[in-house]
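Just passing along the structure, written as structure tokens.
With one protein chain withheld, the remaining protein chains of the complex are depicted in position.
Letters A, B and C mark the chains in the order given here, with residues in each chain numbered from 1 onward.
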Amino acid sequence: MFKKILIANRGEIAVRIMRTCKEMGIATVAVYSDADQQALHALEADEAVAIGPSEPSQSYLDIERIVAAVKQTGAEAVHPGYGFLAENADFAARCEREGIVFIGPPARVIRNLGDKIIARQIMQKGGVPIIPGMLETAQNPAAWLVHAEQIGFPLLIKAAAGGGGKGMRIVHHPGELAEACQAAAREAAAAFGDGTVYLEKFLPKSRHVEIQILADGQGHTIHLFERECSIQRRHQKIIEETPSPALTPALRAAMGRAAVAAARAAGYVNAGTVEFILDPEGRFYFLEVNTRLQVEHPITEMITGLDLVRHQIEIAAGRPLTLTQEEVHGRGHAIECRIYAEDPAQNFMPSPGRIAFLREPTGPGVRNDCGVYAGFEVPVEYDPILSKLVVHAETRELATRRMIRALASYAVLGVQTPIDFLLDVLASAPFQAGETYTDFIATHFADWSPDRKVLELAAIACVADAMAPKGRPAGRASEAAAHPGPWRTLNHWRL
Amino acid sequence: MFKKILIANRGEIAVRIMRTCKEMGIATVAVYSDADQQALHALEADEAVAIGPSEPSQSYLDIERIVAAVKQTGAEAVHPGYGFLAENADFAARCEREGIVFIGPPARVIRNLGDKIIARQIMQKGGVPIIPGMLETAQNPAAWLVHAEQIGFPLLIKAAAGGGGKGMRIVHHPGELAEACQAAAREAAAAFGDGTVYLEKFLPKSRHVEIQILADGQGHTIHLFERECSIQRRHQKIIEETPSPALTPALRAAMGRAAVAAARAAGYVNAGTVEFILDPEGRFYFLEVNTRLQVEHPITEMITGLDLVRHQIEIAAGRPLTLTQEEVHGRGHAIECRIYAEDPAQNFMPSPGRIAFLREPTGPGVRNDCGVYAGFEVPVEYDPILSKLVVHAETRELATRRMIRALASYAVLGVQTPIDFLLDVLASAPFQAGETYTDFIATHFADWSPDRKVLELAAIACVADAMAPKGRPAGRASEAAAHPGPWRTLNHWRL
Amino acid sequence: MDFRLKHKEETIALAVEASGEGGFAAAIGDRRVAVSFARISEHQMRLTVDGRQVLAFVAETPDGKAVMVDGRTFLLADERASGARPRSGAANGPKTVTPPMPAVVTQILVAQGQAVEKGQGLLVVSAMKMDTLLTAPFAGVVTRVNVAEGEKVAPKQVLVDIEPAAAEPAAGRAS
Partner (left out) sequence: MDFRLKHKEETIALAVEASGEGGFAAAIGDRRVAVSFARISEHQMRLTVDGRQVLAFVAETPDGKAVMVDGRTFLLADERASGARPRSGAANGPKTVTPPMPAVVTQILVAQGQAVEKGQGLLVVSAMKMDTLLTAPFAGVVTRVNVAEGEKVAPKQVLVDIEPAAAEPAAGRAS
């Protein structure tokens, strides 16, 4: 097993990875930018290496600096987390060349799956259902139109190198097609340095359901059930759960088999996620493979009782995966809410700033993967995720209630968070009915504004705070020193 | 279902019960003594009622005051937690007469099982193996000697009303018997108002293994596997785990059946624990029934995924237990460490005082049921338990490592705790080999003293703390006010 | 004692009368409540309001006092305190080019002396991986660009000065 791992990431995911490393007896190296000198991940590591300015391209995205930090500290492996270099095939390839173990799939696999057109080709060959659409790009408006008419409208233009909605357009009419293709290609070229786009059928009332897989280097691949991630704002997930309210045992088994087939078709090794679009008729289509640890992996850990990061590290160290598909059982229901620094009342606008006070939820079945602390200045340069609040309970209803209790006890003061928004979503009839489609927020919460029913209570608290002296409660009156006299223990009680 | 429950307890267990109540939509009433005006349980409730002076007999043990608080607040049920009135048959009977639902077994069952001699009679009739020994008391030295010689030496004198080691004596030779019986009877009379004692075979190299049971009012009884609680100081458990390293599947099933038989024999309703002594040959003997929620119930919750408090409340509300024995599965391994305010270097002497700083462990598979907070003055009048740190992982080895990580990140400053002691126990060869017998601490840790290897590091930290200015890090330089200009969101990225 | 607390565009007026140590009666609109309170820690207050017990978490922030009750957080500022800052200038319509949140300037699209239309993009700022285009609040001429690419900027800071075109009703420069 590795003696030392460098975590090429920051925030909650770096902290979470370090915890497993500590439990495995593996020393941890953090890297940090100027903005992150006092970031939690930099504090929690055994060693911390400064890698440059706050600008991501000059620090967390700078392959040279990461590789230098690995060499300087003698780390044997790199865990990339999610985001930053996690799905960067060049970085994985560079690690391979440098003799550094990259904790993730081989560079070749990342590269293939990172190109959505190649990924679609692989999946089609592997017998995995793909969204009806193109398997190559096209060169001229006439060719686009031919493809479009085969697919039918509405359709979606997507960037081959894409992600996060860039280079994406919904097209309803043939007349819009040519201009939309050109605009999408320009946007994709600007964002990814690659303007290749293609067309897919647009599936309006659908769910985002993904399957977690684990594959070792010896050809053994299993899945760990699904995660339903349909509730998104700005194409970014905000609530995830497992099991999906939409899956029957038969559909779960079918999607699990498809995900394993997808992983095999791609030659996948390590933990990965096969994303599917599920339509209301229960048909599912391959969307993409996320070739890394997923943000929402904790809900899978809660229902399976497995530590995915440990399995990632063990697979990367060349160990065989000894778990069989039959040994993996999902139990109960888990929900994750992402606690971002953002203002849900202002279109989820980012809200960086100093955390003035933090009180994390606790209790049975509650886990909060947190990357910040009171006093920390949340930087403007990075992803706004502060923590991931995860609950586990016996049923979906109980998990929902548990999440509501946990959210209601979570205080993050100093930056805006979606906690009150999430409380309203969890308490809403469509959520509780499991009507979680990708248009959920647009459909049910487009006009959301903060609940004001406790505003007066807050005003009263504000007045009370102004009236109550701030001094600490005095210590006990008793004297401090302990001069043990002659004594002996007489008895004791048991609970 | 109940609309309001009064929790007749304090500290971590009251807080833990309230959490489940909140998740069930049940309003909570706390009671608190003068010493507990700012105790966490009093803060966390929807209502809090003062019930008298700090002295337990005038507050938490005062049946009149508790009943008055129930009536004053209109609570429909009382959850007694553990300790205090939890196993007080008079209190349960009083609730029954007052039309208050007591969340626990019927008064009659508590009374029968509270008398160890009657409990032994019930179990023998019910076919549950009991420790060889007496089924009644004796009146004169000659009669004691006859019984003692039938049982054989060494033997144990126990108080019928007993608990916590009071009125208990180990007798190795016939010559010691008469005087020991008299002394034990005097002690028992002083402690419990009942001097009845009896003799049992003493089983020196044994384990304490208990089985959690759940029984509804309709005659359906199941067990939720075992907890191994052999590691004790002053007859009080300090580390518990499940599964027991000593149990084979066959033995687990046999003990589970015996526990269910014990519950049925006693007419048990609600959650309870059947305690057994397990000898090195794998023979087990009934010890007693704890007719309440056990301190260490969280480890059972971790491996079964069930909320025991919710099941208690539902059973008390008259709902049938819908879980079947076949549906209950244990998964992984859970360990609990009790974090007491006490000094393990001074024979676990109590250490009340003000919590100057508290940092709780977090992370995957970590749960800390905590009853205190930074700034709270831990009262001298009550049980020293501050929190129960519980971990869950895939195997015993992984759970042990997780517990070590969690303990090492747990800071409780201002009172002494056994955290460093627990770290050494968890890391020890006998613990890791599962050699957890009731004499564990006496055998392996009698001469324990705190590890000094990081003392110099602590001294360096002390110097650094003295040198570093205490002022808060300055807030960001940026201006505070937000004058939204004209803007619109351009794009977004997805993780 | 009267308190006037600003919450966004609204003012909450409380007429407060102390009733012994740790208690007060408050009138809010036509509602009257009896409150008792105790400080638990620097940031935590225990309130009993008409019999219901409530925990409130409070911290000073640059935007006012942040108060959390039941998972809902509000920013409240003493209206009379110096610099009680309106959270939004929306009432008068935004007239300055300033970022909505702390951000980094990633692109400047105009130069000094350039004429701009109302709504024309002036510069792009980025915060937490979200890009925001700042546009001209009215037609006019850019008299000065106050920032450079890569610079960190904050709300209220005027990034671009624009001299309004003659037809613009607003007097003076946008600053």
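As a working rule, contacts are C-beta pairs under 8 Å (C-beta built on N, C-alpha and C of every residue); 3 or more make two chains touch, one makes a residue touch a chain.
In this text the structure is predicted, and so the values were computed from the model without any measurement.
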Contact list for the unshown chain, restricted to visible chains: A, B
Full-complex contact with the absent chain, from B:A341, B:A399 or B:I441: B:A341
Chain not shown, touching residues in subunit A: 37-38, 43-48, 373-375, 475-476, 478-493
Subunit B residues that touch the omitted chain in the full complex: 55, 234, 341-342, 346, 349-354, 356-357, 359, 380-384, 407-414, 416-417, 419-420, 423, 450-451, 454-470, 472-473
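Criterion: only the chains that are shown with their structure count from here on.
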Per-residue overlap in subunit C, given as positions that touch at least 2 other chains: 38, 61-62, 100-102, 129-130, 132, 152
Multi-chain contact sites of subunit B, meaning residues that touch two or more partners: 38, 375, 475-476, 484, 489, 491-493
